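Got a structure for you, written out below as structure tokens; questions coming shortly.
Omission of a single protein chain aside, the complex is shown with its protein chains in their original locations.
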Amino acid sequence: MSDTVSTTEKIQLSSAVVRFAGDSGDGMQLAGDRFTTQTAFAGNDLATLPDFPAEIRAPAGTLAGVSSFQLHFSDQDIHTPGDAPDVLVAMNPAALQKHLGALKPGGIVIVNTDAFTDRNLQKAGYESSPLEGGTLTDYQLHEVPVTSLTLRALEEPIERGDLNKKEAERCKNMTALGLVSWMYSRPVEDTESWLKSKFQSSPAIADANVTALRAGWNYGETTEAFAFTYEVKAAKLTPGRYRNITGNQALAYGLVAASVRSGLPLFYGSYPITPASDILHELAKLKNFGVSTFQAEDEIAAIGSVIGAAFGGSLAVTASSGPGIALKTEAMGLAMMTELPLVVVNVQRGGPSTGLPTKTEQSDLLQALFGRNGEAPIPVVAASSPADCFDAALEAARIALTYRTPVALLSDGYLANSAEPWRLPVIEDLPDLTETFAFATEPNLEDGTFAPYKRDEETLARPWALPGTAGMEHRIGGLEKDDGSGNISYDPTNHQAMTELRHARIARIGEQLPPLEVEDPSGAADVLVVGWGSTEGPIQAACHELRTQGRDVARVQLRHLSPIHPDLADLLGRYRVVVCPENNMGQLVMLLRAKTLVDVKPYNRVSGQPFAASELAEAIEGFGWGEQA
Amino acid sequence: MSDTVSTTEKIQLSSAVVRFAGDSGDGMQLAGDRFTTQTAFAGNDLATLPDFPAEIRAPAGTLAGVSSFQLHFSDQDIHTPGDAPDVLVAMNPAALQKHLGALKPGGIVIVNTDAFTDRNLQKAGYESSPLEGGTLTDYQLHEVPVTSLTLRALEEPIERGDLNKKEAERCKNMTALGLVSWMYSRPVEDTESWLKSKFQSSPAIADANVTALRAGWNYGETTEAFAFTYEVKAAKLTPGRYRNITGNQALAYGLVAASVRSGLPLFYGSYPITPASDILHELAKLKNFGVSTFQAEDEIAAIGSVIGAAFGGSLAVTASSGPGIALKTEAMGLAMMTELPLVVVNVQRGGPSTGLPTKTEQSDLLQALFGRNGEAPIPVVAASSPADCFDAALEAARIALTYRTPVALLSDGYLANSAEPWRLPVIEDLPDLTETFAFATEPNLEDGTFAPYKRDEETLARPWALPGTAGMEHRIGGLEKDDGSGNISYDPTNHQAMTELRHARIARIGEQLPPLEVEDPSGAADVLVVGWGSTEGPIQAACHELRTQGRDVARVQLRHLSPIHPDLADLLGRYRVVVCPENNMGQLVMLLRAKTLVDVKPYNRVSGQPFAASELAEAIEGFGWGEQA
Amino acid sequence: MTTNETKLTKKDFTSDREVRWCPGCGDYAILATVQSLLAEVGARPESTVFISGIGCSSRFPYYMDTYGIHSIHGRAPALATGLAIARPDLDVWVITGDGDGLSIGGNHLMHALRRNVNLNILLFNNEIYGLTKGQYSPTSPLGSIHKSTPMGSLDRPINPVSLALGVEATYVARSIDTDRKHLTEVLRGAYEHRGSSFVEIYQNCNIFNDGAFAAIKEPGQKEHNQIRLNAGQPITFGPEGERAVVAEADGSMSIVSTEEAGDRVVIHDPAREEPTTAFALSRLALNPTGPTPIGIFRDVARPVYDDDLRSQIEQARKDQGEGELAALLDSGNVWDVL
Partner (left out) sequence: MTTNETKLTKKDFTSDREVRWCPGCGDYAILATVQSLLAEVGARPESTVFISGIGCSSRFPYYMDTYGIHSIHGRAPALATGLAIARPDLDVWVITGDGDGLSIGGNHLMHALRRNVNLNILLFNNEIYGLTKGQYSPTSPLGSIHKSTPMGSLDRPINPVSLALGVEATYVARSIDTDRKHLTEVLRGAYEHRGSSFVEIYQNCNIFNDGAFAAIKEPGQKEHNQIRLNAGQPITFGPEGERAVVAEADGSMSIVSTEEAGDRVVIHDPAREEPTTAFALSRLALNPTGPTPIGIFRDVARPVYDDDLRSQIEQARKDQGEGELAALLDSGNVWDVL
């Protein structure tokens, strides 16, 4: 603390990482959300990483109960929620205990001293207060009595009886937000109006929160505790209208977009499971788009209902996470066998078994590719960022409708809950899905009968004839069928032919894909990083870091995991070293090695967290130029 | 038909292939079974291939209703039910229509002329009778009025009213058996006594069958229709006591043996499904071995019950086929996570989805390896012949008990229903499974508490403490757990460590396996055939064939698919060409290529039938020495 | 129900597939009855869908010249629910067996019934697993000796009608494969009922469980054992109607002689709001080996799940207006970058 009078000076930064941490009850997610919006309005590029404890509330003050929200914002475009935070707001000892380790050396720690009671210290596993003694000497410690600040600011309304002490105390997250907003020169007006509308019903609470917010800001301004404030100028983002969006929301919107762009009603049958449930909640609100949401009795019924709806002509979608997908595998085989278009979303979480429901992982790739009985190939598509979930959903729908097949769409817990700014697309520019299919209404055989498995030459898709269409009555099912007529067939050669055909259909999808997009600014790279799904951000950031260090590295992120793009084998063959980082034990690596016989190097991490860019850069450096190379 | 009087002469053969074919109602499976037993008693080595239509009875006389049984017997040891039959017995036109194509050029066809009515011809899709016209000129046709022969032989008992015409007609399969027995100089006494005991309750029926059997024999002897009879001398089999056994029966016995040799009661929880149901039926008869069989409400409940029983200290086993295994995948993840010993049998059938329930296929390998959510590695073991199902069951139990893990045991429809002579093992020579485990009864921590995940250094197995043991109370479950204590843990580094540990456990199994057994008589082979499961017979036969043609070819059949034997990569690397034939689209091939980066050549066939040795020999020749090489 | 256009015949509902049940199987009779009924009530093949699971009975859709799905074991009610929600214009039938519908599929059946989705569910009860060649099923009598139970089955059978009533199914009936007239009437009721209809059909499997229903099918026995439920009629049975069903003080039902019953005899009313009485009737027989009620146990009008789901969509459109994609994306906190 400087004891000499001095006006705090404003320091310009290119980017900053702030982490709010506190008890589940402290409203850190909300503070983080608001700080994110303010930051977005300030025109920065940003990425967030919420991290909350497993479903059930842990006891207040304990380590298990700590909830945190990290925001990375910059005047450049960025790809990750950031590695080590510059600023940590710790609302109680447990939050400090859990997150101090992550903080940048010399970083700023703001602690709510009021919460550092013996009881709380003990719950957090501190023998003595870390505020005394050496624990924090390497950091810039700011001791702020956030709770009492808040209560003092709200004395009047409390006396007036507009709100009770408990309610007043709950405003302390706004006090913290106000202080941090001041530190980073973030206007709070929008948050004020947001608070007013959120608490319309109880103006007293609204006012209290606004007062607390301002109290926080003023504390920064008036006390001289803070020597500096910071400013991160607006990023040069592509012009357009933006909003922040999480992966689950983007995925839900993508499905609605697919419905609108295909003209097919969206049928969404699902059974709740973390972290996929929010897609159901989101869609349940959009009934005015003609969306039918069905909360089934279990995951099998959910996909069953979706197969029925697809047969009836809906854009049919189900979603779950690993354990629920396991239950759907038999029915996915039926959908594949009956060649009906539907999308099966897997918002992957930490496995195996019940695993780590609230953590992220990419370990269901092989399940998506091979987790069915028999030779049952289906396309697999992955989303690579929160906003990309929107496009990935459209692409999954496009493939399902064009080729009449179930499609696995992979997201994960990180994408599902993190947010990033999203430039709103122009509706007319979205793929026109009405071109992907036409319902069959006329018999397709000379003899005037209908053969439900007589295929389209180009796509190998079978005709989609809807119940209600006279003259097209037909029966489908899970037994092997005669190609063309679709009648049950036990003929050995037919089974061989059909099996090959079902593989050929998937291969056909690949043949009709646009070329792979490889990022290689210098064009001189001889090291390639291959990724899929949510690792794109970290990989992109890591490559960026390496390039600034003069390393020529190229990267390609796979949208399609099945089929593998036909050009991929050639591509991999062209590099000296190929590295594949995954949040699993090497699932894509296995596929790539088998298909290309290239010695692809795995870099695996299953900690329930996304990769840190710096860690990844180091690993790639090692494979490409270190001893490991 | 020779019209000159001549005593039929006896021709010595090294081996022969006979196929009985007729309507489902004609009792061909029984005729085949009996011929098999007689042949076994004659000391030949043999292999059988029953082939019946899908579950429901098709209308009599139709192609769909045809049921057949093929027997290959020899004075050498053989490995397959044979490719093209030397003799085809066709009890009706449909049987002729369906099977004539398979017959050796110039082979013998015995038809039951009585069944060649216009109605039946039409049902079989014949415009005109194949008996007239050129259809059969390339074969040795024997027109035998089997039905009327039978009825004539039974005139008396019919008049006496001992049995009615319908019952009498049903004996015609014995007439056919008698004739073929005569052709191959097979004594029928055993069959006579077998018939007597089978029809104890109705002696009239017993006598009728015996009479028909003799009538068939005498027909051959007295008429001069047959110019030759044949003899296949006894094979030089290893001395010992033999019986014929099917894969399902051998597997059931193997499980009972594992129970006896481990001292653990066998708990078998299952839900019926073709072709696995017979294991349940077999075990249900063996209650006096202390076997508990539980027919659950579905496959999920079946494996659930098995997990519960394993927790209680039983040797716990469940079985199903592809579609049912799909339903078990979530629970298999729980078993893996709770590290309980149990065996999950998959008697594979034609897939995908409901597929071809009565046909054989090997297409559930990837499902067994990767068909679970998250990183959930489990050992996978495969049986390679009907009798080998016994040893495979013991091996699966050994691994489950030693390493405390669920084990996938793969059989298939061909192994399940085919029979081969089995030399009875000496019980004492069977693995002693009591050495694989000891129940934990004492706390394993200094502080006198019990840590259910504190592992054995050597096997990495966790202690198995049974309910009922005071002081060892503990809780397990599907959430990620702290290594050692087993308490729920969301700690990132612990999750990383546990994930690696679960993979290490499986690897450990491989490190403790005996060396791979490679068959390479000349020791000069530079072509290797890698196989797994029921392809062993055909591969063995094909290699034998190639060697007789002077081709040096080696083969290795994998008992363990997970973990892959640590020496395998080296082994594959040592050959010029490596070929892997599978009854799927290349599932093991993918695994081998990924793990070894060796360009293993796939040879795939999914026709619902096992490979024909000759076809396979040709394919291997092509890869090893043809243009493809 | 679809409007009647040109009058169709049984043939119009018969597919070109050769029927492949065992000769003598009860499924043949049911198939014929359903085909005739559909023609008679003026259903349209193109607006009719049969969805089944796996089992002998579940081969049914292949023989109907309508739309159909032969799905996977036990899941037909789930597929049918999705289709019924998506397509109010269709008549959706579910064909299931005692194994398919009560063993592996029990949960889906139960939930479809409680939701009262607009489906007609026919359960072919042969008290056996036919397709897998003869294991006991959830409806097999206690002590049944079959392939997997050589010493007799140990679990008490499910009474499908009691189960359906336990989850308040709105149309619950029972009939017999070969009693064409009775089966037709019961199926007609199911067809006309909006919401879930559940019909248990006793079906003889002459290969693996022959004669399981002799007591209520065979002349000489059936006269004594069939308790025919007729709306508005007193529940009496026997050759001369000499036996009657009465309610005891504790709400249970028992069988007494008709004169002893006097005016205590229960008058059958399928329209009772509460399933209690119907439940009591269903308890008169656990397996059809003695006096057994057949006919319509319950037939009440209740809100239909899929109808209500569609009305919510309409309501939402009224309240919020037809959804606008651009507006949806452009909602919440947005900002412009110039």
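A, B and C are the chain letters, set down in written order, and residue numbers restart from 1 in every chain.
Criterion: a residue touches a chain if its C-beta (ideal position, glycine included) is under 8 Å from a C-beta of that chain, and two chains touch if they have at least 3 such contacts.
Note that the structure is a prediction, hence the values are computed from the model and not measured.
Q: Using the contact definition given at the top, list the shown chains touched by the missing chain.
A: When the entire complex is considered, the left-out chain reaches A, B, C.
Q: Looking at the full complex, which residue from B:Ala227, B:Leu479, B:Ala497 or B:Ala569 touches the chain that isn't shown here?
A: Selected residue, touching the omitted chain: B:Leu479.
Q: Which residue among A:Thr147, A:Ser353, A:Ser411 or A:Gln609 touches the omitted chain?
A: The missing chain is touched by A:Ser353.
Q: Just to verify: which one of C:Val19, C:Ala78, C:Val92 or C:Met110 makes contact with the chain not shown?
A: Touches the omitted chain: C:Met110.
Q: Of A:Pro50, A:Gly290, A:Pro323 or A:Gly608, which residue touches the hidden chain?
A: A:Pro323
Q: Quickly run down the residues of chain A that touch the omitted chain.
A: Considering the whole complex, chain A reaches the absent chain at 55-60, 62, 64, 271-274, 277, 280-281, 284-285, 287, 293, 295, 297-299, 323, 353-354.
Q: Please give every residue of chain B in contact with the chain that is not shown.
A: Chain B touches the chain not shown through residues 37, 40-41, 43, 190, 237-244, 253, 256-257, 260, 265, 267, 269, 286-292, 294, 296-298, 300-314, 316, 330-331, 333-334, 338, 423-425, 427, 467-479, 487-488.
Q: Could you pull out which residues of chain C are in touch with the chain that's been left out?
A: 103-107, 110-111, 114-116, 138, 151-152, 154-158, 162-163, 165-168, 247, 249-253, 264, 266, 269, 272, 274-277, 279-280, 283, 302-303, 305, 308-309, 312, 315-316
Everything that follows uses one rule, which is that only the chains that are shown with their structure count from here on.
Q: Cα centroid separation between chain B and chain C, in whole Å?
A: Centres of chain B and chain C (C-alpha means) sit 40 Å apart.
Q: Once you find the CA centre of chain A and the CA centre of chain B, what distance in Å lies between them?
A: Computed value for the inter-centroid distance: 47 Å.
Q: Where the centres are mean C-alpha positions, what is the separation of chain A from chain C, in Å?
A: Result: the chain centres lie 44 Å from each other.
Q: Could you say which residues in chain A touch two or more other chains, in rising order?
A: 330, 333-334, 477-479
Q: What are the residues of chain C that contact at least two other chains?
A: Each of 54, 70, 72 in chain C touches at least two other chains.
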